[in-house]
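Next up is a structure, given as C-alpha cells.
Apart from one protein chain that is not included, each protein chain of the complex appears where it belongs.
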Amino acid sequence: MLGVFICQCGTNISATVDTGAVAAAAAGMRGVAHAESIQYTCSDPGQAAIGAAVREKRLDRIVIAACSPRMHEATFRRALERAGLNPYMMEMVNIREQCSWIHADTGEATMKAVDLVRKAVARIRAHVPLQGGKTAAVRRALVIGGGIAGIRAALDISAAGIPVTLVEKSPSIGGNMARLDKTFPTLDCSSCILTPLMVEIKQHDHIELMTNAEVDDVRGLVGDFQIDIRRRSTCVDEEKCTGCMICQEKCPAPAPDDFNAGLCQSKAISVAFPQAVPLVASLRKQYCRRFNGGKCRLCQKLCPAGAVDYGQEDEVVSRSFGAVVAATGYGHYDWTGSYPTFGKGLYPDVITSAQYERLLSASGPTGGLIRRPSDGAEPRQVAFVSCVGSRDESAGRPQCCSVGCMYTAKQAILTKEHIPDSQSYIFYIDMRAGGKNYEEFVRRAQTRYGAIFIRGRVGRIFPRRGKLVVMGTDTLAGDQVEIEADLVVLAAGLTAAPGAGELARKLNIACDETGFMAEEHPKLRPVEAAAAGVFLAGACQGPKDIPATVAQAGAAAAKVIGLLSRGELETSPMVSAVNPSRCAGCFKCRDVCPFGAIDKDRLADGLVTARVIESLCRGCGICNAACPPGAISLNGYTDKQLLAELVEVLR
Amino acid sequence: MEELIPIIKKALEQVDVVLGWAQSPAAGVAVPAFFHTPAEADAAVFDSTCAHNLAVYLPRLADKKVGIVAKGCDARSIAQLIAEGAVKRSGVFVIGASCPGMIDVKKAWRCFGFGKQVCDAAGKVAMEGKTVAREEILLWKCRGCRDPEPVICDVTVGEASSEAPAPPAEPAGIRKRFAAMTVAERRQFWQDQFSRCIRCYACREACPLCVCRDVCTIQAHEPGWAGAAVDSPQSWMAQLIRVNHLAGRCTGCEECERACPVGIPLMLLLEEQNDVVEELFGYRAGGEAKPPFLTFDIKNDTWDEER
Partner (left out) sequence: MPGKDVKIVGFLCNWCAYAGADMAGMARMEQPAGMRIIRVPCSGRVDPLLVLKAFQEGADGVLVSGCHPGDCHYGSGNYLARRRLELLGRMLPALGIEPERFHYTWVSASEGARWAEIVNTFTEAIKDVDEGS
C-alpha cells in the first residue's frame, strides 16, 4: 500500500505547481492508498502526518514529492523509520529544484510534477527493504595542512582522545597566519597567539606531526582510509637537528625566502623562520651547490649535531585513518599577468599586501621597519589598492576575497603607527566590514589614523620622479584622482592553495568553479566534503578570515569526533548484490569494478559465480551496467527500478 | 586435406576430444563433429563448406582438454574467449587449418540444386557443369579475408595461404543499399526486417561470444528489457541487447547471420559496431587484450580520456 505526499514548501512549490491537483492525480495511480498535499512536509507536523497515514492506512511504502533528495532524503528516511517502516521504502520526487523553480507556467509545471510522481510510484513498486551493516572505524584522523585551521582541528580532535596525524607540505607548520604581523580587528600580534598552539602540536602525545610531507595516495573509504604520505627528503635528520642555524649561516648558496614572500634571500639549507615548528633545518636540493655539480659539503662539515645526510631519500609512510580533515588554506593570486597597467611586477615599489605584511613584522627582513624595496627609504605616502584580482570580471575573478577590506584598513593603521607622519590612501570598491567590531575598526582607521578612503578603481600605476603615480577615479566625487605615492600595496585576491585540486582528486572530493574545495551543502553541510569522512576546515573551502577559519576547524573536528567516537560506522545498504542463479560467471563485473569489490564464489554444485565484497563496494553500479545477464544489481538502482521509471515517464 | 586425419589422431593422445567436421549423411556438406577416438577421426573432412565456427562449443567444454580445428577467423574467437577468461589457453589445442574460403551453402544449393555435393575432397568448389563465379557464393567475410593466418595455433595443417590479408570487400548487395539509406529509411528497414524475426535465438546460440547461454537477459522475464512478444519492436530491442553485449567482443564470424532462418542481415549491425570500436579505440576483438569497455589505460593513445 502506497502513500504519496506532495509538499507545498510554503509557496516555493505551490506557487507554480498545483499541489492539490498533483495529490488528486496521485490518488488515482495504481497501488496508491493515500495522497495528500502538505504545507511543509519536512516539518514536525508534516512528518507526523506521514506517521499517522502509515498507521491508519497500513502504508508500506512512501513517495514524497518535495525538494531535491540531496536536501532531505536522509530526513525522510528517518521519518519512515520512526513510523515503523524500513527507511529505504521511500522515494523522493524533486518537484522544487527541478520543477517549480525552473518553470513559470503552472499548467506545464503541474503536468510535469504529475509525471514525476507517476514515475516514482512505478519505481517504488520495485523497492525492497534494505538493511545497512556496521563496520569498525579506525580511531585515527588525518589533518592535511598545518596552518591555523589544521592546527586547531588537530588539537580539538586529539582533545577527544583520538590520535591525529598532521601533515604539512612545507618545513614548518604555521601557514599563512605565521606570516602576518597583527590581526584585525584587535591588533593582536599574530605570532603571539599562534606560536603557543604550534608548540602544543609538537608536544602533544596524541598528535603525530609530519612536515615536508604530502598525501601521495588515498584508498579505502570512510572509517578506513589507507593513505600513503610521502615525506620529502630534506637531507637533514629531524631527530638530530637542534635548529642552531649554523648551516644556514655558512651556506654559500642563495635561495628564495618563501616565508618572507620573496622580499629577501634565504639559503639552500635553512630554517623556515625563527619560530618554526619543528625548529629544524631543511635543504632544498634545487638551490644546493652539491646537488648541482658542485663539491660543497660545508653544512655537513659544520653541523655540530651531525644531522646533515645527503643520501636521505623520500620516505612513504602508510597509515589507516577513520576520517580526514582538509585544511590546505589559500594561495595568493598572481596579479602580474592580468593587470598590465600596474607595471606587470616591474616596479619594485608596487608590492602585494602579503609582502607588506612582512615589512611590518618585527621578524621580517627589515626587522619591522617599513622600508620600500627599491632604495630602502621610509615611505611617507602609501597607496593601498583593493580588489586586485577580486570582484573584477575583466580579470575573470568575480569573487570577493572577503578579507581584503579589513587587512587593508589594518595595514593603514599599522603604517601610521610605524611612521606617524605618513599618509595612507585606500582605493576601494565597497568597504566590507560585516564581522563583529569590524565596522568600528575601519572607522578608526579613518578617524583616528587619518587614512584617506577613495571609492573607485585604479586604472594605472606608473613611476614619475622617484614616486609612483596611482591614477584612478573617485566615484563619489565623480572625478579623476592622482596620488603620488612612495609605496603601493596591492590587495591581491586569494586563490585555492597550489596543489589543492590534485589533493581533492585524490580524496575524491569536488572543487567549485573558483578552485576551492566544495562543501556538500552551503548551509546544512558546510564542513562536509562530497566524500563521506572527509571534512573541510578554513580557507581551503573558500576565502575566510581567522575567526571564521578557527570556527570551521572546530566544527570539522566535532564532525570527526562524532564520526569516530562510537568506534563503528553504519554502512550504506545501497551496494551491489549478485543473484547467483543468473550469474554466467563471465566476471565482467570484476574487470570494471574500481574498488576490487568482486570476488569469485564456488557454489556447492561447482558453478563459479561472482560475489560482492560489501565492505569494499561503494555503490557506483558500474558492474550493474556491465553485467550482460543482469545478475548483479545495485540496491536502490536496480535495472527493474530504472526501467520502471523509464517506461512510466514515457508513457 | 588428408593430412588432417593423422594430426587429429595425434592430438587425441593429449586431449579428450577434437572438434572438427565430418560429411553430413543427409546433405552434401560438412557438419561439425566431435572426435573422441582415433577411429572416429577417420571421418574428418575439411573443405569449403566447413563454415561453422567451432569455438562456440569451447565454453561448455571448459572442464575438458579440447582440440579444435580452426580457420583463421575462428582462431580470433578462440583468442577472444581466452582473453576474457571464458576458456583457458592450456585447455585448448588449436589445429590451424589453411582455409580455401568458405562458401554460402544456401547460395550454392540455389545454383546447383539442393543437397548436391558442392565440394570435392580437395576442398575446391565443384560446379557440376554449371559456371558460377566463386565470388558469388563465398561468404561475405571470405571475400575480404582479414585473417588467413590463425592468431593462435598449436599445429598447422595444409599449406599456409599465399594470399596476404585482403582489404574488406567493397560494399555490395544489401550492404551497398543499406549504406545509401537515410536514417529514417533505416528505421523502417529494421522494422520490416524484424517483423520476420521468430525469436528462435539461433543468432545467440550460434555465437561463440554469447557466453551467458541459459541465463541470457533477452529471455529473462525480469527486469523486462524486451518483451517476449514476437513483434517487431520487441524483437528489435532483443537484438539490440545482443549487439550491445557484443560491443568490442564480436570477431565478425558471421555465424549469427548464417544461422538466422529468416535471413535477417544481422551483420550490418555488428560490422558497423566493430568498425566504430576499431576506429575509436584501435581495438579489434580476437587479440590478447580485453575489450576496451572492461579494462583500459586511462592514458590511451587512441582515445584521450581527459578531453
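Labels for the chains are A and B, by order of writing; each one numbers its residues from 1.
By our rule, a contact is a pair of C-beta atoms (placed from the backbone, for glycine too) under 8 Å apart; a residue touches a chain by one contact, two chains touch by 3 or more.
Because the structure is a prediction, the values reported are computed rather than measured.
Peer 1: If the hidden chain were put back, which of A:I419, A:A548 or A:V649 would touch it?
Peer 2: A:V649
Peer 1: Check each of B:A172, B:I198, B:V262 or B:V276 against the chain that is not shown and name the one that touches it.
Peer 2: Considering the complete complex, B:V276 is the one touching the chain left out.
Peer 1: Under the stated touch rule, tell me which residues of subunit B contact the chain that is not displayed.
Peer 2: Answer for subunit B: residues 183-191, 225, 233, 236-237, 240-241, 244, 247, 268-269, 272-273, 276-277, 280-281, 292-293, 296, 298, 303, 305-307 touch the chain left out.
Peer 1: State which residues belonging to subunit A touch the missing partner chain.
Peer 2: 68-71, 94, 96-99, 101-105, 108-109, 111-112, 115-116, 119, 505, 508, 510, 512-513, 518, 530-531, 574, 592, 594-595, 618-622, 624-626, 634, 637, 639, 642-643, 645-647, 649-651
We take it that only the chains that are shown with their structure count from here on.
Peer 1: Averaging over Cα atoms per chain, report the distance between subunit A and subunit B in Å.
Peer 2: Using C-alpha averages as centres, the distance is 55 Å.
Peer 1: Which residues, counting only subunit A, touch subunit B once they are in their complex?
Peer 2: For subunit A paired with subunit B, touching residues are 581-584, 586-588, 591-592, 626, 628-631, 638-640, 643.
Peer 1: For subunit B, which residues are in contact with subunit A within the complex?
Peer 2: 84-86, 211-213, 215-217, 220, 222-225, 245, 290, 293-295
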